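Read through the structure below, which is laid out as structure tokens, and then see the notes.
Shown here is a partial selection of chains from the complex, left in place.
So that you can tell them apart, the chains are marked A, B and C in the order they are listed, and the count of residues begins at 1 in each.
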């Protein structure tokens, strides 16, 4: 089995049932998630061996976070325990013209206050083929930015592939800070993943339009962005997800990939959404899976888009689908008919 | 802060979870609502000072009704307690080709049997700018019709704006009775709000079509109706909501306004519905808000339609959105993307 | 009242809330259903007298199955008790590009191991006008195939109409076994009901296309199939439901009927799905209702399609709609507006 390591925060996610607003909630659903944990679980469901590295408080909420990820087969032996609290995020699901909403309460978390010696990268990377993190991890604290760099360097030295999803979060850092830190990490990253806005936010690589038009994506303009990123920052591959938001209930979803030479464009799926949080992470997981399975670039991209298309139909941040289910969609075998 | 007074019934609303039918329900969700309470809560969420006037029984259900409205910041000091029972309505949510259904059990309610001296309109209207009621209130009993008249007269005497949503309910009174009573109240009403059918049902003002075609609205024909109402009944402004029902799951929603001189037409929203009950009330609230904020007619109408568009995405009869969220939709800033 | 007898398995149905996957379930909704029980309940809701014949274990789960069907007014006096266990099926609801999924755990069930003398067909058919079963019943065991034959013969001898929904289940038997058994039963069947694939699976009557295209139905080609079935197997009428699966969330739904002479085609409904399991059964019930009400062929077909269209909006396998609600849809009276 291929072994993938991901590194980042895992938060307590609290959300009302169905489409209730936070101000209407009498109870909140309990889940534990974070971009890198989501990628680890997705890959685990696809059949990969995965290790999730993080830090959680030594209390019931921290232990529950470990339990939650571990149930799906992710190795949590390198999640260390300590610190003050677990980061929390409250979220309500949007519908129709009302957008989904996220309220973060993640400051002072165990992972944000972690120290370099909480993580033994030599041990963590033993027998690993891949290391994945997102721009959220170095954004959490200066310490974590440093620890990320250290992890990247260790990975590189061991010949491990490194992928990074930019995942820009304006609540965590400014664009300027993001650019400075991410530029230091970029040289160690083989594959850069981003959504429509990230490249512009983090690296100031614009798609040429003055303002992003989220309801109609111009695919060509993103080729320019991808190429720029590859050339200026040395990424071997750049993948960009392309979402057309018709409403909070209906989106069109596709992605593109640039390998330094050619551009690859996926099919676009018209999706009636159940839950879209975590779709970017499921795309990253699909792409890593494709590359580790030695799929060619087009197949890897198609697999990642089909996998993340399915994520939109699944509640929670984890993409709980098997590789067979993704292949089924790719082969267009089901047409949404009941699988008996 | 602007202060708005609304007057009407608040009922116990009992509804099954999700799309279950009433005959499938093992438990029923508890809410308390009514057209005028809905308007008060909507306005309160938009930042206005609101007073809801009603009567509920002096028991746990009556007290819970007060608590339910009060939690959203509505002043309930003038809800008096007494009488026999609280009105109840059972409702199930429709979907696809199956319509939503409402079963009323509202006879003999505390408010229907209220007496004139339950309400001290002089005190209630102190510092108020606006009085709103709907055609449901005078329909509940002859006493209430009289009390409404008294309230309207007091409001007028104090220079308070009066708005009325026709809200014709055939289970409560005949068209003939409605016409007689509403015609007595009309002279005190500045702004008349109605949906496609109300004008015809209550005042026999027809849009000229033999039968209403609910799946495709002819906007022009409603201009005729609005004008007729303004001229014959002396309303300063007439607003009509226009709903195209594709199915119980998908509607197109817009509205028009006539100010005695000009016609204003809003944008039409294609809405994938979460819960449409209360959308008319949220429109009324939006319109009142707009006028009290001194928006011009077009902006007031647009705000009201955007606010009520959002209501369709929210569970329950109350439109729990802020003015900022409505403005966001008006400015088309979100495209349904996650608000982090 | 017209009396209809149906015969088949009733299973414990366990399903997660909303769109959760089985691997995410912390609790499972409890229902009891099966193709023939579904038809009985549907007919009972339409106002018919119904008798459901089956066998369940003599324990709490068996008793609960009886209670569940009985609550909707179905006569369960001929459900005998004994055997080892109740069949179970686990199901999760699909959405968007993810198909619904069913996991059967129905082997060794009370009904599958039933014996001929568990059922007294003479008594059961007293005063009955109609007998309905589906291809699932004879597929459960050789014993049951024999019992079905016996029931069919008794019904025929008493001049009772017999209908059969092919309902091919590949997990229960091979196509070859199905063909052999169903061919022995066919001579006793007056009306054969099938979906797009059944005719081909069971009788090898192909619509002429090499592969079924589920997202776009060619109605004409199914006329050929229906005619072939009527001619070769002697059915008096053949009805075929036609589903176009856009996704697990959106389907187009219609049906056709052949009476040995003419072809009848229904309207097609575009449906945003709440729950599609049981829609085929609700079609069968609608058709039986139409024929027993002496509707003509076109009206019977239209009623059956409208009834089963409504089923897609209802949670659970039973079509809990009244005849009046179906007529309303046929007459296009509601447009999905609230029924107050």
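As a convention for this text, contacts are C-beta pairs under 8 Å (C-beta built on N, C-alpha and C of every residue); 3 or more make two chains touch, one makes a residue touch a chain.
The model shown is predicted, which means the values in this text are computed figures rather than measured ones.
Counting every copy of the one repeated chain, the full complex in this structure comes to 6, with 3 of them shown.
As a convention for this text, only the chains that are shown with their structure count from here on.
Viewed as a contact network, the protein chains are fully connected, with every chain touching every other.
Subunit A and subunit C carry the same sequence, and matching their CA atoms takes a turn of 120 degrees, rounded to a multiple of 5. The geometric centre of subunit A is 44 Å away from that of subunit B, both derived from CA atoms. For subunit C, the set of residues that touch two or more other chains comprises 18.
Here subunit B touches subunit C in the complex through residues 18-21, 23-24, 94-102, 104, 169-171, 214-215, 245-251, 276-277, going by the rule given at the top.
On subunit A, the positions that touch subunit C within their shared complex are 18, 269, 271-274, 306, 309-310, 312-316, 320-321, 325, 329, 334-340.
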